[in-house]
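Below is one structure, written out as structure tokens, with a few remarks after it.
Omission of a single protein chain aside, the complex is shown with its protein chains in their original locations.
This part shows chain A:
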Amino acid sequence: MSSLGLSQDELKAVEQTRQRLSQLSSSLNSLKNDVFISNPLPNLDSLQASADILNHNVHAILEILAQNNTLFGRVAIHPSTNFPGRTQENILLQLLRKKPEPDVEAAMDEGKRTLASMPWPSQTQSVITTSWDKEKETVLEDIWGGTRDACQMRINEYVMHEESDSFTAEEHEFGIENVRTGLQRSFDDEYEDEDDEMEEDEAEGAPTAGNADPDLMIIDRPPPPPAPAVSTQEVDGATLETVMRLATRGRFTG
């Protein structure tokens, strides 16, 4: 032990890392076997469970690495003097390798590229160069600028030509005289009256409840009238409201 120059705690950290890595390796292996052996592929549940386990494993490793960052930064590894270096050269090379193996490196590069091309500039800033950043920003700005212009044009058109129209395009198609507005009087009259009332209300700062026609009952939220010529009952079965009402009271009457 003493020859390693590590304290008890430091040794524990190394040992923990080793254990976690071995757990990760065995989880990966079991997933790999599952995928190889099962035909058809393992079901969604088991894949999800595996992903969950791998996620935990990686998380645990990251945690230990973060906690012991300084220690692992200064620890240098060398084989013990009595290690049969000549006969076990291969394993030594593998263990003491500082650069990743070529295929691992390729996978890491691919990961980095994927990360860099993710559309979250804040997370990738450290990876990409500033000029690239700038370029990306201009492209984004163009997209958003274009979107804003298009929105503004549409809003302009709406304000100039369509705002005073109280009916939807669909209602126009079916003819506005067929629209069930739920109002007793003709739509235009009511609209003007309401305008007056609104003004009065604003002056008094009180809700409309008081000054309505005494014969009219005030309902707290009248449901919107169904669209003309479409009978939802026949096409889609019972409405959501009907089902919920029955589920609440058990029957429709009483």
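Everything that follows uses one rule, which is that a residue touches a chain if its C-beta (ideal position, glycine included) is under 8 Å from a C-beta of that chain, and two chains touch if they have at least 3 such contacts; residues count from 1.
Everything that follows uses one rule, which is that contacts and distances are computed from a predicted model.
One subunit of the complex is not drawn; among "Centromere protein W", "Mediator of RNA polymerase II transcription subunit 18", "Peptidase S54 rhomboid domain-containing protein" or "Nucleoporin NDC1", its UniProt record names it "Mediator of RNA polymerase II transcription subunit 18". In the complete assembly, the contact with the undisplayed chain comes from A:Gly250, out of A:Gly5, A:Pro40, A:Pro119 or A:Gly250.
Residue A:Asp52 is the one among A:Glu15, A:Asp52, A:Glu89 or A:Glu110 that touches the chain not shown.
In the full complex, chain A touches the omitted chain through residues 44-45, 48, 52, 220-221, 223, 236-238, 240-251, 254.
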